[in-house]
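Here the complex is missing one protein chain, while the rest keep their positions.
Labels run A and B following the written order; every chain starts at residue 1.
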Amino acid sequence: MSHSLEIRGLVKAYTPGNPVLKSIDLDVDGTGLTAIIGPSGTGKSTLIRCINRLVDPTSGTINLCSDGRCVDLAGLKGRALRENRRLIGMVFQEFNLVERLTVMENLLCGRLGYVGAWAAWRRKFPQADVEHAFDLLETVGLGDFANQRADALSGGQRQRVGIARALMQRPKVLLADEPTSSLDPKTSFEIMLLLKEQGRLNNIPVIVNMHDVELARRYADRVIGMSGGQIVYDGAPDGLSDEFLKQIYGGEAWL
Amino acid sequence: MLSTTSAQRVSTAFRVDLWTRVLVLLLFVYVIYAASQIGFSWERFVSGLDNGARFLKRMFPPDLSKMDILWKGISESLQIAVLASVAGILISLPLGLMGARNLMPAWLSWTARTLIAICRSLHPVIMAILFVKAVGFGALAGTLALVVASIGFIGKLFADAIEEISEKQVEAIRATGAPFPNLVLFGVLPQVLSRFIGFSTYQLDSNLRNSTMVGIVGAGGIGGPLFSAFQRFDYSFVFTILVTIIMIIVVGELLANYVKKVFYV
Partner (left out) sequence: MSDAILAHPDGLLQQRIWQRHTTAQRLVRFAIWLVIALAIVQSLRTIEVIPEFLYDAPEQMGDMLQRMWPIDWPYYAVGVHAALVETMHIATLGTLLAIVLGIPFGLLVAGNLTRNKALNFIARVVLVSSRSVNSLVWALLFVAVFGPGAVAGTLAIAFRSIGFVGKLVGEAIEEMPRGPIEALQAAGASKASEIRYGYWPQLKPAFWSIVLLRWDINVRESAVLGIVGAGGIGMALDTSLNLFQWGRVAVVLIAIFAIVIVIEVVVTQVRRRVL
């Protein structure tokens, strides 16, 4: 199965008349890692959050397609929205784990869209999910941590749990909103590598928001530069010359 | 040589400032005034002390002959406390959830909070009087009165606790496509459950104390026998009852601490 995301004419204005996103057109498919870079406030986070509707777009369409069959995420409500959210995994800047639950329980949160309330309360998840969770824990290198409380983990470990949680959903798209901004440089590399590998292994596109240009250059297959709510660069990382960076971020001293 | 006259430096450390002095003076004046208003006079007080000494003498030795009345009254108080706490906790959980402004639409949270506020405002004894009028004398009136008191206490604190949770954790659960009940179970409850258990055990303890007195207005429990003992001047029985009440409450506190430990509060 091949999955892709088609965004057309996406506009988001938090206050009327001041659009943060000014008509974005974007296609993402394949299994590569797409990095979105740009200065703060330019709408990167808004763009990503519009995809899984944590933010509601003002207008435009966001089509999530699998083998040709598409669903417009922008127009969904209620149950349909929840059912489609299950197909989109998200990794957060501040990990957003449920601190008081164990690592295992946090992973199983990824399946909350599929179990009923009674089973959830009694913590009776399908055995297939439990097996999958153990496998993912091994994959992210946290095999011994299943019963540790989430607040006992380091930042890097927490983000790995976050990635595993997102992958538990067996998503069609993996989103990451500044996943490495709260981590030290070495851990950031590890996390980016993990994201990239998992995208390829699971055959899904990965879209990552970031502000570290070097990191983007090193791990992304495709870089999208945003400035002023619009896409000003869309191409390979090596094409990202200083000219483009100036256009995206403004100013020269930092280059 | 230049001679400088240095002003004496006065230490201001620990000096009680002017406002505090004024406040203390005002309080002092108030105490004198209020004491006269309520009919306090030294003669009455001293004669009262004398009375009190005689009173204490009449309490000893404690009357151990009416154990069956004591037992019946105490067990009824315990029943009232248990049922009122359970019902109060069960109702406060959804009601407090509905009162959380960060989770619920404004009309629902406003309604829930108003309901909780009304439950809080009237004293359990007053509620007991009203319920006695509605459902007759006996333990039912007492239980209902304490259910209302429990809702007022637990409901408010629970709603406040939910409003203080970290939104980020909820956001992550929402992003997985979880339906609302699962969102509450995994995103909200883990953050507030230990506080909820704390409020509930506190209210159980409070209900245990209150259940001993609603009987004074006829709403069941040991309060009834206690009141009639006072009216009969049977002070040694009064003493027995009071000691029993204190012991039960102490045991209740110990049990509550144990339960809290088991549920990792």
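Criterion: a contact is a pair of C-beta atoms (placed from the backbone, for glycine too) under 8 Å apart; a residue touches a chain by one contact, two chains touch by 3 or more.
Because the structure is predicted, anything quoted here is derived from the model rather than measured.
Novice: List the neighbours, among the chains on screen, of the chain that has been left out.
Specialist: Among the chains that are shown, those touched by the missing chain are A, B.
Novice: Can you work out which residue in B:Ile74, B:Cys119 or B:Val217 touches the chain that's missing from view?
Specialist: Residue touching the chain left out of view: B:Val217.
Novice: Identify the residues of chain B touching the omitted chain, counting contacts across the whole complex.
Specialist: Touching the chain left out of view, chain B contributes residues 14, 27, 30-31, 34-35, 37-40, 44-45, 48, 51-52, 55, 75-76, 78-80, 82-83, 86, 121-123, 125-126, 129-130, 133-136, 138-140, 143, 209-210, 212-213, 216-217, 220, 223, 226-227, 230, 233, 235, 238, 242, 245-246, 249-250, 259, 262-263.
Novice: Determine and list the chain A residues touching the chain excluded from the picture.
Specialist: These residues of chain A touch the chain that is not shown: 102, 104-105, 123, 127, 130-131, 133-134, 146-147.
Keep this in mind: only the chains that are shown with their structure count from here on.
Novice: Could you give the separation in Å between the centres of chain A and chain B, each centre being the mean of its C-alpha atoms?
Specialist: Roughly 48 Å, centre to centre.
Novice: Mind listing the chain A positions that touch chain B in their complex?
Specialist: Within the complex, chain A contacts chain B at residues 52, 54, 82-90, 92, 94, 96-101, 105, 109-113, 115, 117, 120-121, 162, 165, 169.
Novice: Which bits of chain B are touching chain A when the two form their complex?
Specialist: Touch list, chain B to chain A: 166, 168-169, 171-179, 181-183, 185-187, 190-191, 194.
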